[in-house]
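Okay, here's the structure, questions in a sec.
One protein chain omitted, others in place.
Labels run A, B and C following the written order; every chain starts at residue 1.
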Amino acid sequence: MSKLISLEDAVARIPDGASLLIGGFMAVGGPNRLVDELIRQRKSNLTIIANDTARPNFGLGKLVVEKLVAKVVTSHIGLNPETQKQMIAGDIQVELVPQGTLAERIRSGGVGLGGVLTPTGVGTSVEEGKRTVEIDGKTYLLELPIKADFALIAAKQADLYGNLTYALTARNFNPIMALAGATVIAEAEDIVPVGCIPPDAVMTPSVLVDHIVANTKR
Amino acid sequence: MSKLISLEDAVARIPDGASLLIGGFMAVGGPNRLVDELIRQRKSNLTIIANDTARPNFGLGKLVVEKLVAKVVTSHIGLNPETQKQMIAGDIQVELVPQGTLAERIRSGGVGLGGVLTPTGVGTSVEEGKRTVEIDGKTYLLELPIKADFALIAAKQADLYGNLTYALTARNFNPIMALAGATVIAEAEDIVPVGCIPPDAVMTPSVLVDHIVANTKR
Amino acid sequence: MDEKTLIAKRVALELMDGDLCNLGIGLPTLVARYVPAGRNVFFQSENGIVGMSGPVAGADNPDLTDAGGSPISALPGAASFDSVLSFGLIRGGHLDVTVLGGLQVDEEGHLANWMVPGKMVPGMGGAMDLVTGARRVIVAMQHSAKGESKIVKRCTLPLTSVRRVDLIVTDLAVIEPTDAGLVLKETAPGVTVEQVLANTGCELILSPDLRPMPLEG
Partner (left out) sequence: MDEKTLIAKRVALELMDGDLCNLGIGLPTLVARYVPAGRNVFFQSENGIVGMSGPVAGADNPDLTDAGGSPISALPGAASFDSVLSFGLIRGGHLDVTVLGGLQVDEEGHLANWMVPGKMVPGMGGAMDLVTGARRVIVAMQHSAKGESKIVKRCTLPLTSVRRVDLIVTDLAVIEPTDAGLVLKETAPGVTVEQVLANTGCELILSPDLRPMPLEG
């Protein structure tokens, strides 16, 4: 029961207009092979949910430069001037979300909660258009769950069932995105046989992962 | 900067009437040395928040038998007849919480959220006295965060800073309780020097842990 | 074959290759023994592991137990995790199927299985989360207890969830709750439709495809 799939086939499953959770933080721990293949296959009109839009020539930042992105939900676009340029020109829709709220919204989508009640953003422009809830005299924003058609993530190791580990700061958004994508596609630096990752070392259990991108080119 | 403390000193810090988050699942992964010392020091009138009340002669089940517990917030008391007996006699107050909700309530307390919005319990007796929130046409219970004066947890390994690892199903509630106790006291099967636990293997970062119980008797 | 084995064998046929499955304590636990050949099913124990298997004599590990605290083992490819991720799997729709025991199921497919007021209050443990969150909920139980049907018009015991369960497997029948009511789909070996109806506390709709209960995949 191997979940191996070629890079080309993995990306071929993604239709134009799909919503994609993309792991990584400034493209560190990002699924950079999958991103490059999205570009090669010219998948367009994408909605991207990711911590940031990286840099113009690095990781998912390239998707913006290639004008394949219609909307991005993110906490930071400061290091990708192309995102800011397209936003100002009205070519890309940008929803800015505080980073901790973004992480909790994705997690809440992935674990079946109705939303997130957070003090972050209360009294700021982030509050606009949102419901607030008073609890014990304190005000919280009701932030809605995020899910997506696909989660594209990157691991240090994957076994053939799809158990994943991550290294150091490359872990970041990958584990919660594995919970919130209807289809989860993972690329990995190393692919190992089942049983090579000890149960306690697994950071994303196999049952969350649909496809592992084979290590052969494309 | 070692956080080592004797078992006796650790428990001496806990006053009568304190609220205690206690890790473990049927006492597997529970802080059983700390529990025994609570009994030896006759700490009483305790509020216990834990997955279950274990069995009468095992783990925190003993606290109930010793009549040291005034209130317990838990998902399951079925295997400790003493808890049921004291509950029916009115000697102990029992708040039953669905297990997943209990876990999320503790986590929400530990990570600064206002509460948990969950469909679990809607339309059942668990809903009584609680607020509900409609989101996208679906009803969710608003379950409140749980925090406590102390979290008593058990680890497989601890380093001298307080980084912790857990083994297999002994992990259970320990990591979230480490987030939600004002003071966190951990016992560990092995205590190792700083640097012996690789950063990626740490399951509870040291900054959450206040005291490590020394491996000397008491 | 005793009644429990019969129920477990029938339920096992519902498990598909690759499924993530959670078995409740008691009767449902037996289901793991009868998974049809060629189907790789991942069993979760809600205390924090996927890939659990039965205990191995002489290799009990105090850190590796099921939700009742009894020793288990783990298969290659198992993964362990904490309680929030364990219930994240259950509540987030990642659990393909849960098999639970029942005290009552009613005409609307509502399950009651966690307390008998004034008599037995074990607590709901993970049952409310499982019934609310699993993609598919199968109730595995005796059809009757102490001469009373456990399939009733309306549950008199406190509900576990208002979510309709997907299938009821008993020693007499397989019944599917639907919008129209409870549909009798299969009868156990040697059991007549009349016997099922006589032992059921509410109306049953006879399926046009009514058939004898299969026990091998």
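Convention: a residue touches a chain if its C-beta (ideal position, glycine included) is under 8 Å from a C-beta of that chain, and two chains touch if they have at least 3 such contacts.
Note that the coordinates shown come from a computational prediction; the quantities given were computed from them, not determined experimentally.
Colleague: What shown chains come into contact with the chain that's not displayed?
Modeller: Every shown chain touched by the left-out chain: A, B.
Colleague: In the whole complex, not just what's shown, which of A:Leu34, A:Ile77, A:Ile92 or A:Val207 touches the removed chain?
Modeller: A:Ile77
Colleague: For the chain left out of this view, which of A:Glu37, A:Glu82, A:Glu104 or A:Glu187 touches it?
Modeller: The missing chain is touched by A:Glu104.
Colleague: Given the contact definition stated above, which residue among A:Ser2, A:Gln93 or A:Thr169 touches the chain not shown here?
Modeller: Selected residue, touching the omitted chain: A:Thr169.
Colleague: If I consider the whole complex, including the chain that's not displayed, which of A:Ala70, A:Leu96, A:Ile135 or A:Ala182 touches that chain?
Modeller: Per the contact definition at the top, the residue touching the missing chain is A:Leu96.
Colleague: List the residues of chain B that touch the chain left out of this view.
Modeller: Per the touch rule, chain B residues meeting the hidden chain are 1, 107, 109-113, 159, 161, 163, 179, 194-195, 199-200, 202, 205-208.
Colleague: Could you pull out which residues of chain A are in touch with the chain that's been left out?
Modeller: 25-29, 51-52, 54-55, 58, 74-79, 84, 87, 94, 96, 98-101, 103-104, 107, 118-126, 156, 166-176, 203
Here is the rule we go by: only the chains that are shown with their structure count from here on.
Colleague: Which is the least count of steps on a path of touching chains running from chain A to chain B?
Modeller: Step count on the best path from chain A to chain B: 1.
Colleague: Of the pairs A-C and B-C, which shows more C-beta pairs in contact?
Modeller: Of A-C and B-C, it is B-C that has more C-beta pairs in contact.
Colleague: Where the CA atoms of chain A average out and where those of chain C average out, how many Å apart are those spots?
Modeller: So the centroids are 35 Å from each other.
Colleague: Based only on mean CA positions, could you tell me how far chain B sits from chain C in angstrom?
Modeller: 29
Colleague: At which residue positions does chain B touch at least two other chains?
Modeller: 104, 118-119, 166-168, 171 - these are the residues of chain B that touch more than one other chain.
Colleague: Among all residues of chain C, which ones touch two or more of the remaining chains?
Modeller: In chain C, 49, 74, 80-81, 84, 87, 91, 133 touch at least two other chains.
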